[in-house]
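Every protein chain but one is kept in place in this view of the complex.
Our next item is chain A:
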């Protein structure tokens, strides 16, 4: 299996405050990995550091190439789609415009049109609402839209920051099912940050547990889910 993302000794800073203390982890191509941890552990910061949205040091390699000090918008062009916390929906634009924005770096107009149709097939509710302002969508629909927007990039790697946040349990189940499908069928490598550890571990095949800016545990998602000690001390369920 080839390694798609390799993060070594990642340290990130907000002003003088250090949020990550030498994080190292890697993602295999085609894997679905979850990054777990409590509030303030550094999960979001890790995703932001990968996309150079926070000051950081360390080495991040994507498909063997160092991302270095590239700007966020250039990192996206490598095929890294980031669904940020709070979804980042362009609320005053229509659903369809949001999808077009996801593909704004692509030049193949025909492909974009067919991909929009593909997204409507994945998420029928978006088709019904395609001319509606994205801000009028429910939380669950907006999260679907955010995932669809990220997929419009035809990403090789998708980073999701707490996709379950603020959603009803049933909606979360739906969403996670779709993520699993995308991972298997479209061969998109996924890194999902979650507080809902139980659900994330069911979905993922690999898991990392992070505490105060350090990786404290890593391994097969099933093993971690089955290890009562880890569950109690780090995941709280």
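One rule holds for everything that comes next: a contact is a pair of C-beta atoms (placed from the backbone, for glycine too) under 8 Å apart; a residue touches a chain by one contact, two chains touch by 3 or more; residues count from 1.
The working rule: contacts and distances are computed from a predicted model.
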Which of "GMC family oxidoreductase", "Branched-chain amino acid ABC transporter permease", "ATP synthase epsilon chain" or "L-lactate dehydrogenase complex protein LldE" matches, in UniProt, the chain that is not displayed: "Branched-chain amino acid ABC transporter permease"
Candidates A:10, A:27, A:49 or A:76 - the one touching the absent chain: A:76
Contacting the left-out chain in the complete assembly, out of A:4, A:20, A:95 or A:153: A:153
Sole residue of A:53, A:125, A:178 or A:216 that reaches the chain not shown, by the stated touch rule: A:53
Selected residue (touches chain absent from view) among A:16, A:92 or A:131: A:92
Positions on chain A contacted by the hidden chain, ascending: 51, 53, 71-74, 76-77, 81-82, 84, 88-90, 92-93, 97, 100-102, 104-105, 149, 153
